[in-house]
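Have a look at the structure below, then the notes.
Just one protein chain is left out here, and the rest sit where they should.
Chain lettering (A, B and C) follows the sequence in which the chains are written, and residue indices restart at 1 in each chain.
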Amino acid sequence: MDSMSAAQAREMMIYVADVIVESKELLCEADRNIGDGDHGIGMAAGLERCRDELRAREFTDVYDVFFTSGRTMIRTMGGASGIIFGMLFHAGSRNMPSQSEIGVSEFSCMFEKALTEIQAKGHAEVGDKTVVDALHPMVVSLRHSSESALPFKEALRRAYLAAEEGKEASRHYVAKVGKAKALGERAVGFPDAGAVSLSVIAKAMSDWAEKNL
Amino acid sequence: MDSMSAAQAREMMIYVADVIVESKELLCEADRNIGDGDHGIGMAAGLERCRDELRAREFTDVYDVFFTSGRTMIRTMGGASGIIFGMLFHAGSRNMPSQSEIGVSEFSCMFEKALTEIQAKGHAEVGDKTVVDALHPMVVSLRHSSESALPFKEALRRAYLAAEEGKEASRHYVAKVGKAKALGERAVGFPDAGAVSLSVIAKAMSDWAEKNL
Amino acid sequence: MKKLINDPRNVVRQMFKGFVAMHKGRFRLLDEVNVVVKSKLDPGKVGLVIGGGSGHEPLFLEFIGDGFADAVCQGNIFAAPPPDVILAATKAADRGHGVLYVYGNYAGDNLNFDMAAEMAEMDGISTATVRVMDDVASAPPERITDRRGIAGDFYVIKIAGAACDAGLDLDEVRRVTEKAGNNTRTMGVALSPGTIPGIAKPAFELPDDEIEIGMGLHGEPGVRRGPMEPADALVDSLVELIAADLPLKSGDDVCVLVNGFGSTTRMELLICMRRALERLDQLGVKVYDAQAGNYATCQEMAGVSISLLRLDSELRKYYDRPAWSPAFSTRGLFQRGTLVEDSGCRC
Partner (left out) sequence: MKKLINDPRNVVRQMFKGFVAMHKGRFRLLDEVNVVVKSKLDPGKVGLVIGGGSGHEPLFLEFIGDGFADAVCQGNIFAAPPPDVILAATKAADRGHGVLYVYGNYAGDNLNFDMAAEMAEMDGISTATVRVMDDVASAPPERITDRRGIAGDFYVIKIAGAACDAGLDLDEVRRVTEKAGNNTRTMGVALSPGTIPGIAKPAFELPDDEIEIGMGLHGEPGVRRGPMEPADALVDSLVELIAADLPLKSGDDVCVLVNGFGSTTRMELLICMRRALERLDQLGVKVYDAQAGNYATCQEMAGVSISLLRLDSELRKYYDRPAWSPAFSTRGLFQRGTLVEDSGCRC
């Protein structure tokens, strides 16, 4: 199956929310190592609100699913992650013409826009020890999958692997952005908390696709 | 030897001060059980100041030794014990005609006055879980030793044993005075901190007499 | 326990030095003794001397000022000041109209202040004494004079300061202050202990999931230990114990102090304040003024106490008198400016 319907996107995002809520402690732990320890709290609360919004009604527009998710996160979460992870879904779905289903190419495009906007607002490059370390390779992988016309399931599997690899790579970086900035060399060895979240999200999407697409 | 000279009284009080300073932690611990945990701090500091005052000059009047000790404690210590233990030495030596040496009878009389004044100011009876629990039997014992014309060494040995016994008995009481008051039955099993101090002081006097009288 | 100190033996002195240096010119520190005195004393008024053991800051030290104490004396940590120190404060505060002592009702304080009063008398200074005994947990009503003084000290000192400031004579100042004391009640709950500088061991131990209702400001045991409960349930218990003790009735006017013991966060204090006001409202009690903060602490003890001052028209008059101290001042701008109609009053 090479496309994702609005209903499927909604199911997938609800599943992502479930997984993030369960990963709360893991994400806090990651943030505790080199940040202020609250990343899991914000992500879990934000995605719980998302889930409520998504469950509250049916969706016919795929972009509306992602827009609703992203806007809810921006509106309710706060913290760096409220904007960053809100934009992850919001930047590429905002002002898009309604679509009842999208393919890998549109999906890839959405995350590419997210990367652009996150970098525009957050001024982080790969290697600065942020979510960008995982998002950049994920976007490159999605673009490649789209160009190679890979099916959704495979595209999401590769996207996850790329994000996971990027998250692992973030261990080696000295932070240049965010609360770990002051740590200098002491941050080395720990992955960035936002990159861990992105990898969790990408895995949840891939796991969901494995079973449902 | 049946009398104590001013020089001896001074040596004895310096020795008492040494022992109390060493017992600081023990006395705090006793106060921690049923009070606010500071008894050793006050006693150690007060007797250190006493020791300084006693060392600073020679004494020809026995009462002056005890008066100086008591007044120094009242002036510098604060807390319940500043007044109570200050009066222990101050009440019976104040306004006394100068004496180059005293016997057991004068010594006993001094502590009897101390007991009277401590009770007059503090309104504690035997069984209220205060220093009075140990001081009362000590005074009774001293009076008996005086009436029986026992030598100083023996009088002090018996005074210590009486104080020690009184302190042990204080374990069984429910506090009616001082910071342990609110404890009710929960104070039972622990001796009163002031009674512990008095027993330490009495033992130090007896130990000193054993070697020096 | 790490503390930002230099030597446990001089913590009190160095604190006093820091205090007067920070308020340069406003207060003076006496030589040798831990006594601070207002630099300028209104002539013709009764002097107010407060004090007690150190370690409860801002109490007593920082309740000096206009409409507050004229002189403050403190002993070592948790130890009443010696009579000679209290006497020095008394002499500094006396302007020929006598001096009122206000302090918490503890054996040590009673003994030392009483001896100081005798010494002052010998020096020709009249004194009067009001002992604060607001701690409901520390004895049943029939033994009210066995009760300890805790955060309610604040209200009694505020009223005493106002009465002195108003120019009442010593007897009247005592009478009004006693009335404040009789209408003040406090109940607290401790969560974790504080430590005395220089002593590694905390004053008591409390299991990780237990609290103690009614624990004293020196770690004295309270009325019961129990499992940790939600803030609202604890606040309800405290308010109800006070209400039953006063006893408080519908229509009464009160001031409310939610006091932190040291390490309790303002977030917690405000959450407790929220509930205390709700519960008092349910009881039909009118709240005239309310404050939350660390007023009477026990080093870094965690926990909270709730104090109520029941007002009548006389007490309200003194409560309303403008006053300034480093620890508490009446509303400043709000009384003079935009919100003057709401000055310090929640009626």
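Throughout what follows, contacts are C-beta pairs under 8 Å (C-beta built on N, C-alpha and C of every residue); 3 or more make two chains touch, one makes a residue touch a chain.
Because the structure is predicted, anything quoted here is derived from the model rather than measured.
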| item | value |
| --- | --- |
| Omitted chain - touching chains that are shown | A, C |
| Sole contact to the chain not displayed, among A:Arg32, A:Arg94 or A:Arg143 | A:Arg32 |
| Sole residue of A:Ala30, A:Leu47 or A:Ile74 that reaches the chain not shown, by the stated touch rule | A:Ile74 |
| Positions on chain A contacted by the hidden chain, ascending | 28, 32, 35-38, 41-42, 45, 74-84, 121-122, 177-183, 186 |
| Touching residues on chain C - with respect to the absent chain | 2-7, 11-12, 14-19, 21-22, 24-26, 39-40, 42, 54-55, 57-58, 62, 65-67, 191-192, 197, 208-209, 211, 228, 230-232, 234, 262-275, 277-278, 287, 290-292, 294, 297, 299-300, 302-304, 322-324, 329-334, 337-339, 342, 346 |
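Going forward, only the chains that are shown with their structure count from here on.
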| item | value |
| --- | --- |
| Pairwise touch network: line, ring, star, complete, or other | other |
| Closest chain to global C-alpha mean, per-chain Cα centroids | C |
| Chain B and chain C, separation of their C-alpha mean positions in angstrom | 33 |
| Chain A-chain C separation of Cα centroids, rounded to whole Å | 54 |
| Residues of chain C whose C-beta touches two or more other chains | none |
| Residues of chain B touching at least two other chains | none |
